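Have a look at the structure that comes next, please.
Apart from one protein chain that is not included, each protein chain of the complex appears where it belongs.
Labels A and B are assigned to the chains in the order they are written; within every chain, residues are numbered from 1.
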Amino acid sequence: MSTELVTMNIGPIHPSTHGVFRMRVTFDGETIIDAEPIIGYLHRGSEKLAEERTYTQIVTLTDRMDYTASMTNNQAYILSVEKLAGIKPAERGVWLRMIAAELQRIAAHSVAIGFLINDLGAWHTPLLYLLREREKILELFEMMCGARITNSYLRPGGVFMDAPDEFWPSLNRFLDEMPERLNDIENLLTDNEIIVSRTQNVAVLNKEDAINASITGPMLRASGVDWDLRHRNPYDFYDKVSFRRPLGTVGDNNDRYLVRLHEIRESLKIIEQCLDLIEPGPIKPEEVPFLVRPDEGDSYVPIEAPKGELGFYLVSDGGISPFRCHVRAPSLMNLTLLRDMVIGYKIADLFVTFGSVDVNMGEVDR
Amino acid sequence: MGPARDSFLFEIVYCHLSKDPSCDSVRYINFSFIPVELNWLSFSLTAFFWIFAFVNAALISVLMLIWGERRLIGKFQARLGPNRWGPLGLFTPIADAIKVMFKEDVEPTLSDKLIYVLAPILMVVPVFMIFPVIPYGAKSFLTNISVGVVFVLAITSINSLSVLMAGWASGNRFAIIGGIRAVAMLLSYEIPMGISAAGVVIIAGSLSLSEVVEAQIIPNAIFQPLGFLVFLVASTAELNRSPFDITEAESELVAGYMTDYSSMKFGLFYLGEFMATIASSAVIVTFYLSGWRGPSFLPIPGEFWFFAKWIGVIAIFIWFRATFPRLRIDQIMSLAWKGLFELSLINILVIALTMAIWPDPTSTQLLFMTGINWAVFIGSIYIFGKILSPNLTGNKIDKRKVVYGLD
Partner (left out) sequence: MFGIGLLKGLFTTLKNLFGPVFTVQYPNKKVGLLGALKFHKKTPANFIKTQPKDFVKSLAGLHEVPEYPDQATRFRGQDFNWFEDRCTGCASCAKYCPLGIIKIETKPSTRDAKEGSSYDIDVFDIDIGRCMFCGLCVEACPFDALHMGSGFERANEKRNGLVIPVDELRTAIKTPSTWFRPQMENKNYRPKENDAEIKDYRDIGRHEKPSDDELTERWVNER
């Protein structure tokens, strides 16, 4: 009896794809033979728009690229601008930047883990527990800069305004409560036999493939490669704080989930150390003009965003807008390997793998 | 007429209708107007009254379960459930029902219209037949069939036929695949259910449900924990609930058997699943949690204990749904055939051996048998975990730890 291969389109609108993402999947019975991703449904022309706007106005554009992690987008862009224009940032501004970036890392990893478990079928319970913690972080952001998600908190030279007085006790309260909540979530998820049997040894990615395909971020560290830009190319004051890099051993979905969970704990440690080291002072140097006008040249400063290595390549021709702005988006680079990871496994594993790669379509399509 | 008069519920209504002298002691109020010659009239009126009451009670309890499940899952997730319509959101099921009824009934062009229409009806109607058979109190049942256990198990397996009909009649290639997968799962979990029920029957000595309840001096959940666990897991799978809800979640990708149904036909599937949940909980309470029996030193009627345990078992089903993610289909089949089947065989073997050695146990012997059953329970789960579970699924599993990078 002959069988035939079935080609199906998992459309841009689907409850399990995080954003508008289309895949054309061919499978034989239950096993996947081919999975072709088709992207571009969220393209908004951010890079072209950036050529028309001044350097401070582009900060609002960068918020909206990876919309679950605005602070780190801002940080990557502002570091590039500072290197291009030769601005030396103020110390307190840098410490505030680091606190904001690490809080954002906790929020982005919470979203990633929550939606991964949601794709596995737990009816929103772990997702809601993690979003409850993320709500507290978003309230902290609202205190700092007035908006919860699209922050535009950073400016060339530092941050735009100092944190208010009610921020510090709330931050301390958050730091006290978070480790117990994480223990709760670990009890619920990590040893759960159902999650273990659905995610272990599924979609394995080994070291050589990961390095050859320029994967970065938690996905790379889950495959066992010891690479974190905060340790290798330290930017801001990351060389003054100490934290560890969690690594996986096998490189399957379970490792990617565990690496993100442990990175949340490391971020809490970094924030506590920043709180000890921060000093009162100006948040932006006085001589930074309103309209930044850098000399001709180009710059690229990559940072460790929650999704991987994020960098803005800026070319300036001496005016108030950049001549060219290109974004090295980690989600797009990590997405190229989805097809190879998924071939040979079952249909039900497709969405779990996609969730563990942790893609944000705003960043893929810009 | 004889078996019907055993039932307390039947007696109450019958005696207040008929002037039959044999039930003089039961009449509370001296109100009866149908003479003895027209006994068939009072008999049929009583029967119709109780059928009406049971059907309505079943439907209303489904409405209450819809409300209860959504609010309880909300509390598990640290949020409120529906609370806008009516005080505490009590009118939400009415809004749900209106929504389902007013949707457009889209019918695909099919080859088999008859089967398409019959499938949701077949899902709902047989479940009504479970409610009259279950003893709610010492003599509160509607009929006392002498083969109650087999009857109940047979009815819970009709829904696999309905699923197959729904998948086939949709004419959609993915619905057929979804339907066949669902039927495979449902049939595989019938067998551990049946064998665990056999363990209950050995203790009771007869197949009748009221005998099963009366023979439980220690509740069967404590006496045979392995059987209880197997029956609970198999029931969850029979109801298509989490963690076995691949059919409801539409296989996360491919259409499930229900996709081509809309409006009231989908509403009937929904209704059937909830009613089956309530019926299965009643069955579990009867088999394993000693039905209407409660501590005898309290002057509370048996019906109260039954309802309390009933709500508890439904809450356990909802608790499972709120906590566990989904299993893949091949993992579900492995669990049934490589796990639950063997555990239920071990269970019935141990029970049969112990009942053969001590056919009429005194209370100390009962406690000793309970101890043996618990030792077998823990031992077999341990061995099952060590030997079977690393190879239970398609992929190997191991103990995973996170290492940290060296500086």
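Convention: a contact is a pair of C-beta atoms (placed from the backbone, for glycine too) under 8 Å apart; a residue touches a chain by one contact, two chains touch by 3 or more.
If you're wondering where the values come from, they're calculated on a predicted model, not measured in any experiment.
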- Note on the structure: Among listed residues A:51, A:135 or A:239, the absent chain is touched only by A:135
- Task: Could you tell which one of B:40, B:358 or B:382 touches the chain left off the display?
- Result: B:382
- Note on the structure: Note that chain A touches the chain not displayed via residues 53, 56-57, 60-61, 125, 129, 132, 135, 139, 142-147, 150, 152, 160-162, 164, 184, 187-194, 196, 290
- Hidden partner chain, residues of chain B it touches: 75-80, 83-84, 87-88, 319, 322-324, 381-382, 384-385, 389
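Going forward, only the chains that are shown with their structure count from here on.
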- Query: Taking each chain's centre as the mean position of its Cα atoms, how many Å separate chain A from chain B?
  - Reply: 46
- Task: Provide the residue numbers of chain B that touch chain A in the complex, in ascending order.
- Result: 73, 76-79, 242-243, 245-246, 249, 251-254, 321-331, 389, 392-398, 400-407
- Note on the structure: Note: in the complex, chain A contacts chain B through residues 8, 10, 16, 30, 117, 119-125, 128-129, 132, 188, 192-198, 200-202, 221, 226, 228, 231, 244-250, 254-255, 258-259, 262, 346-351
